[in-house]
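Everything below concerns the one structure shown next.
The complex appears here without one of its protein chains, the remainder shown in place.
Let's turn to chain A:
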Amino acid sequence: MGNIVEIRDLAVAAKTDSGRVVDIIKGVDIEVAEGEVVALIGESGSGKTTIALTLLGYTRPGCRITRGKVLVAGRDMVAMSEAERQHVRGQQVAYVPQSAAAAFDPSQTIMEQVVEVSRIHQLMPPEDARRKAVDLFRALSLPNPETIGARYPHQVSGGQLQRLAAAMALIGDPEVMVFDEPTTALDVTTQIEVLRAFKSVIADRNMAGIYVSHDLAVVAQIADRIVVLKGGEVQEVAETEKIVHTPQHAYTKELIAAFHPVERAPADPRAMAQRNAILEVKNLSAGYGPTGSDSQPSFLALKDVTFRLAAGESLGIIGESGSGKSTLARVISGLLPQSSGSVTFEGRELAKSVSGRSREELRKMQIVFQLADTALNPNRPVRAILGRPLTFYHGVRGRQREAEVDRLLDMVRLPAALKHRLPSELSGGQKQRVNLARALAAKPELILCDEITSALDTVVAAAILKLLDELQRELGLSYMFISHDLSTVEAICDEVVVMYQGEKVEEMPTNRMKSGAEHPYSRLLISSVPQLDTNWLDRLEQDNELMQAVAGR
């Protein structure tokens, strides 16, 4: 079996904003045999997408291939003229982007866009292309394959759109498919259908593929071989089984280790019941839009939610997008007044909005947001960001404030020299630590963490979780931990609340999560989390009816 793709000594250079040229890919060799799927895995900035794009002879603006060869079916994409490349794209190599929602034109029907490739390359008459597209829709197990093409992109769900993007790529019968994190933006339950569809299509057509992802568990389901990248260099190449079970390189080991969080020793439920509740939420409802005659807003994002969080414990809130988990955090912190129900903090009922709460009440409860990029004011240095809550809540100024800032940075394991930097001069993990330090500056009792590790790379996220755990022990903090990622919740929480469409469907201790979930939705959600096991997807059996119900919403 020959190699359909051969990348030889590839180097790509990029020009930074200040005009400096940096090598982002430093001499990479990768080959893909016919009918083989090779995964490129690594953290952000490791160059995985850059390499994948060179297969199409494309580099992002500001980047340039400086040396090396990218042979696709024996022809060098680097040496080719732009016209020749255009001929190859879509016919021999096709691309499935990360965000299908952004890749579709909202003003054209799906069918028009799916058959566009065949029109551009004049592969077949339009009627044949349409017939072929319908066959592809069927192969990708899309609902209503005959009519789905007549819809507009906003009329189908995210998971369906991702499969339609694959159909668009497949219409020209490419020999190589490039998947660029196609399931990263999807919910776990949706991810499964998409992965299944991709896998069967690839197997049926015996195609070769490059699958870019940062999620090792996802890649383990679909790839034959895995290439581990870091800093633009190949760290390790091996069969999927080998990488998963016997990783050789230190970085691969770190990746695998980050995937197996240390399971948290569950808190004794009796002890928990005895402890005072730091936060009690009763029959909480909230929503958006104008208030109707029944004094409820027109769109209810949160319906009648009740739970209790004991002091010094961590509560996980899990659910998929649209489940109301972020709204819950906003209501508790007073940013969105509830329409009914109550929030009790340390035995006292809190006012509905921030303006009605005392400064002391505000101080004791802090919120940390998902995206540290937008949660830190880009124009203020770290020192001012951390100093403000110190002055605001504790009246600390001058040299004492500087000393406190140093102490806070030390607490989140950052060097004190960082305090003069602006957020844009920090890495993603550092930003999230500063974000956390700002909450700690208030000396809170409870921290509401809204998806704080979701935007981080696996290894970095694991470090943040470890830090949270240590801080809890040192300072006796309570956490309300919102996440869609069950493994992070597992690592840090004592109790878990499962949310679905604004309602709480189940509450259970974390250690019972895998075995003892009772509600069918919780079971579906928990079983949908990819496992680091190459056969997980094939073995997985799920309630199909429920799956359809969840996917069709």
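The rule is simple: a residue touches a chain if its C-beta (ideal position, glycine included) is under 8 Å from a C-beta of that chain, and two chains touch if they have at least 3 such contacts; residues count from 1.
FYI, contacts and distances are computed from a predicted model.
Colleague: Suppose you had to identify the omitted chain by its UniProt name; would it be "Cytochrome bc1 complex cytochrome b subunit", "Aldehyde:ferredoxin oxidoreductase", "Peptide/nickel transport system permease protein" or "ATP synthase subunit b"?
Modeller: "Peptide/nickel transport system permease protein"
Colleague: For the chain not shown, which residue from A:33, A:362 or A:475 touches it across the whole complex?
Modeller: Touches the omitted chain: A:362.
Colleague: Out of A:11, A:103, A:123 or A:422, which is the one that touches the chain we can't see?
Modeller: A:422
Colleague: Using the document's definition of touch, tell me which of A:98, A:314, A:333 or A:453 contacts the absent chain.
Modeller: With A:98, A:314, A:333 or A:453 as choices, the missing chain is touched by A:333.
Colleague: Using the touch rule from the top, list residues of chain A that touch the missing partner.
Modeller: Residues 333-335, 354, 357, 359, 362, 366-367, 369, 371, 374-381, 388-389, 392-393, 417, 420-422, 425, 438, 442 of chain A touch the chain absent from view.
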